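With one protein chain held back, the other chains of the complex are shown just where they sit.
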Amino acid sequence: MSRRPPSKLHLDPVVVRKARSLARKAGRPIVRLATTHTTVSVERSVLRLAGLPGADPDGEPWVNHLVDAVRDQVGLEHGVAAPVWDALLSGDHADLTALAQKAASGSADFRLPTGRDADRARRAARKAVGRGIAQIDRRREEREKLIGRLGDPPKPWIYLIVATGDIYEDIPQAQAAAREGADVVAVIRSTGQSLIDFVPEGATREGFAGTYATQENFRLMRAALDEVSLELGRYVRLTNYASGLCMPEIATLAGLERLDMMLNDSMYGILFRDINPIRTFVDQRFSRQIHGRAGIIINTGEDNYLTTADAVEAAHTVTVSQLMNEFFAKEAGLPDSQIGLGHAFEINPEVPDSFRLELAHALLARELFPDAPLKWMPPTKHMTGDVFRGYLLNGFFNLVGGLTQQSILLVGMLTEAVHTPWLSDRDLALQNVRYVFNAAGDMAEDFHPAPDGLVVQRAHQVLGEAVDLLERIVDDGMLNAIGDGTFGLMKRPADAGRGLDGVVSHGGSYYNPASEILAEGLAAGDASAPASSGAR
Amino acid sequence: MSRRPPSKLHLDPVVVRKARSLARKAGRPIVRLATTHTTVSVERSVLRLAGLPGADPDGEPWVNHLVDAVRDQVGLEHGVAAPVWDALLSGDHADLTALAQKAASGSADFRLPTGRDADRARRAARKAVGRGIAQIDRRREEREKLIGRLGDPPKPWIYLIVATGDIYEDIPQAQAAAREGADVVAVIRSTGQSLIDFVPEGATREGFAGTYATQENFRLMRAALDEVSLELGRYVRLTNYASGLCMPEIATLAGLERLDMMLNDSMYGILFRDINPIRTFVDQRFSRQIHGRAGIIINTGEDNYLTTADAVEAAHTVTVSQLMNEFFAKEAGLPDSQIGLGHAFEINPEVPDSFRLELAHALLARELFPDAPLKWMPPTKHMTGDVFRGYLLNGFFNLVGGLTQQSILLVGMLTEAVHTPWLSDRDLALQNVRYVFNAAGDMAEDFHPAPDGLVVQRAHQVLGEAVDLLERIVDDGMLNAIGDGTFGLMKRPADAGRGLDGVVSHGGSYYNPASEILAEGLAAGDASAPASSGAR
Amino acid sequence: MSAKKPHVVRPYGDATGDGMVQVSFTLPVPQDKRAEGAALQLAQKMGMDPALVVHAKAMGPDFTFFVVYGRVSHLVDLDAVTVVEREFTLLSPKEVTAQIKSRLHRPLVVVGACIGTDAHTVGIDAILNIKGWAGEKGLEAYGEMTVHNLGAQVAVPDLVARARELGADAVLVSQVVTQRDAHVQNVTEMSAAFREAYPADTRPVLIVGGPRFDETWTDRLGVDRIFVKGTTPAEVASYLVHRLCPDPSPPKPARRTRKKATT
Partner (left out) sequence: MSAKKPHVVRPYGDATGDGMVQVSFTLPVPQDKRAEGAALQLAQKMGMDPALVVHAKAMGPDFTFFVVYGRVSHLVDLDAVTVVEREFTLLSPKEVTAQIKSRLHRPLVVVGACIGTDAHTVGIDAILNIKGWAGEKGLEAYGEMTVHNLGAQVAVPDLVARARELGADAVLVSQVVTQRDAHVQNVTEMSAAFREAYPADTRPVLIVGGPRFDETWTDRLGVDRIFVKGTTPAEVASYLVHRLCPDPSPPKPARRTRKKATT
């Protein structure tokens, strides 16, 4: 973020510092959990980085077979790397895939190597995984080169959603969206993918209200957008969703296929998909380390709270979640420029001064996180079948985006309450954005909330409430707060939820070459400027 | 206007004073013309005030018959009053109507009385006309009482148009509009009425794109709105159009029937209806004297320029016209609170920063005329069949209205480019206004254009251009400027145009009891507080 | 049928009987004169005559978006309109509690869920949670109801198993995602599973709800009642009493009827 606008809210730096330090305090125990546990998906990611794609004829990925076999035979508390490369080095397996196939048919044996064998296995594992990370680094360089060559669009980036369920219908729609002005295309996932504990394979044509996230779909779509980027002379970004039971693996695939942004929230899976909290915290940390390395901007999901809770009453929970997401992101190695914190225009339009309250909330986020590429999301909850009214609300949403200088603008659809977007809905939506930004895009210059006025007071109030809530969270513990329904009114106890059985606490000899390399990369420099290859 | 917001543009008071003094210089010769000429319609107004309604079976009003007969026999340079009351006093005519009927059949004789006869005739005329003016005063008091009792809605007043062509369809639509939030209902006139040199009679059901302005239609609609005002506990204002060949008469009828606002522009008839400039200037002065007395707010028509000229290029012509309209209005006795100067949101939405330019223009008007009830008019020229886009533009128009604290808000229709408004168009339009003012109505508090920013600079530039143009007009003469196409790109020479043959230069003994009483009222006090009866 | 209230009406633009409507759509043709002609043809097939294409916008090289205004000659016969009338009396929470107590003599057990991959819980929560909806408290707040809200993305076999285990009198299912008719498929699967798992006379009452259902589709979906957008908890509670705690004295009330509207 180059331009940092002069402050309009005059937030008290003491309060801001306090908020951040409370977030740190609340988050530290969670980080401890995350660094002392692994999950099946983290381990599968290690194998994916080492080059194990594909699935059996029933669609079950080889990485799942292999991790399951290791788990059955030696447990996962040591990580898959040592047992797997031990088997590879000692057995007569042509490669990882061959080993996985055998594991699938129950004909591969694993043990936990020790001593020299262990060292050997670890070295081999690290080398193999290093190749995957090097590929991620190359993808990142590719992106940087393309952006250098084609140019980066000015902020806010126009973010459009494609959701046909069929990758071959998505592609022309995404290209059309780019031609009409989208800077970012997000392919929504099929409902339910976040709850399946494997990543589907190949190009897919059958999703409900979205298209499956697969490595091949990623590849196809990125290639299509590269084509259109060249045509347009502007780098068009691709976004997908990491959240869910396979967060680490999808993050990995995104890095390997040069996706540019990923939905990745530290708590979304817990709250909105009833995924076990510990599973989520472990997975999100690993996936964010990968995103950091890959130069992928994460998008957090604070918008979701406001669809289940009231946007005025719960405004401060958005701020708290943003602070937590920021803390976890930085801890995982993401620089500010990759932390796309989310927030949304979800106040009931009937509320008096609703527009000015939106301005207050949006400006608070902008000034609290001046260097983050904030993602500003459109009205959904209070959209109705009155598409004319919907179009108007979207215009005012766009205006808040401009007045408060948001970075990523998710384009709202007039038919939000009716159906997943039609071609014409998107076209109308882009026309709306164009009008507002062409006509009033620089109006931040004229927007100076009165120092004692409603906007400033509201922003200060929300920040104050956020600090109070953080204090309570620090006292109770983050996991208890989540269990109590603090966020989005969802109560999620730490010992329940999906995917808990995929969580394993580290044994004494836990080894994960990916984590090792990623941590070294961070130690060596700043994640935004990785060494030319992560594998050394 | 109670609240006068602190200045945001910091206009130079020296320049503002200069602009007003130039307008005065430019207008004075026109006032001289207006005070030395009469027109057939002014004379007919005198008769209407004295109580001569009705028309012959072909629809030609008795006032027309009588004025034509006087003109044929003695000319109009002395006014109709003396010859008519002389005939009434000396002949055996039951009353004015009887006299007019005889005049119509060619059996009434007129002369110009002299000496005692003249005095007698003038006294009788003055008494009769005084009764009409007393009726106007009673109407005004009625309005003030009703407002006192029911309450006046806060600004901006929501102004809605009804235009079915049939007064009996207009009435329920107007009542519905009021119930849904209209503070002002305007009944659009049938196309072409402004070019007919008489006022139609009675309730009418056949108009094109509007309903005829007649005394009976005025009465019916005012009664209907009184009914709904009582129901709603808020005084709903009624508006119609004075402009045209019968400006003085329609103004008179509006005063007699308690209309609350009237479209009355000093140049609209010249520019947009090709009515002779002198005819227009004479008529507008008399009609404004009546409006002043009646407590009627005039609405000027600067919006129209921007439908034929470009709203950016011609912005300063709007300012010039507002200054001229203000000068003529004040000269005719209207206080600031009755001078509803017009302006409009007509910049091509494709123009970069169009919204901010609109803000600049609207704020300039607001700060130049802080005490005038400014009328802010919606986009029309750049509206298209894309009704979604149209709805959005209207929302942004409404927002400018709020940010710059306009007084009267003419509600824009999403179908402007398609048809005269449907019931649902109006309903959607009001919903748009409600959203914007509920959500952002007080946002003027947050709107502070940067001192050296685009908005402020633009406003200063337009004012500067207006002063330059006024200087040229003072040099060339106002009539020449109009002849040259200065306003709305329309060229209108002073010796052409419709209705020229109805203009008559005053003779030595010109007498007009209405003008006399109106002038006395002004001299005695302020027009906003007339003596209890104008007739003394 | 009185002379005053017309039973045949037409759309209303700005005058009675003018028949005016607005239509918008996309055609997969490049924007040109032929495209406008094609749009007019479609408008005519929809019964618009005259029709005016007031807006035609190219969306890329292959598609054009149109806005059309025009007059339809279709008559709307109000007598022929079928509406699902509420077949039960709307009760207050107190009445509901009293009637369960006096007629069922035990708490009524309700199991609710979003099934399939649907994760939109706001609708079912509105009906079930204490917090409720539109100012009314949800079923959890009713003294004589035991509510088990299983949350989102519950698989049908799990739902059947839990319903059995909990002794459900009624199973409430929400479906919001309708793309590719997901809601129809999921509900059909669900009702079949219940029919298979239970003898006909012990099967819990099956209720579905969501913003895009058609209330008249109960038979097609194999459920007992469908609730649509705007449903309030009290309506659902009253229906449950009506179905599960019938007044013992009068003859059993008739099943829901489809009635012609009367005015």
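The letters A, B and C name the chains in turn, as written, and every chain counts its residues from 1.
Quick note on the criterion: a residue touches a chain if its C-beta (ideal position, glycine included) is under 8 Å from a C-beta of that chain, and two chains touch if they have at least 3 such contacts.
This one's a predicted model, so the numbers in the text were calculated from it and none came from an experiment.
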Query raised in the report: Where does the absent chain touch, in terms of which shown chains it meets?
Result: A, B, C
Query - Which residue of B:G165, B:P200 or B:G301 touches the chain not shown here - result: B:G165
Report summary line: The one of C:A38, C:A98, C:V122 or C:A193 in touch with the missing chain is C:A38
**Report entry** Of B:V31, B:A176 or B:A203, the one touching the omitted chain in the full complex
**Finding:** B:A176
Query raised in the report: Which residue from C:F63, C:Y142, C:F194 or C:Y239 sits in contact with the chain not drawn here?
Result: C:F63
**Report entry** Positions on chain A where the hidden chain makes contact
**Finding:** 164, 169, 173, 384-387, 415, 417-424
Query raised in the report: If you put the missing chain back, which residues of chain B would it touch?
Result: 165, 176, 179-180, 190-192, 195, 208-209, 272-274, 307-308, 417, 419-420, 422-424, 427-428, 489
**Report entry** Touch residues of chain C, complete complex, unshown partner
**Finding:** 6, 9, 11-13, 16, 20-29, 33-34, 36-38, 41-42, 45-47, 50, 52, 63, 72, 74, 76-78, 80-84, 212, 214, 261, 263
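Note that in this section only the chains that are shown with their structure count from here on.
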Query raised in the report: Using mean CA coordinates as chain centres, what's the chain B-chain C distance in Å?
Result: 54
Query - Centre distance in Å when chain A and chain C are each reduced to the mean of their C-alpha atoms - result: 35
**Report entry** Shared interface positions of chain A, touching two or more other chains
**Finding:** 428
Report summary line: Multi-chain contacts in chain C, i.e. residues touching at least two other chains, fall at 57
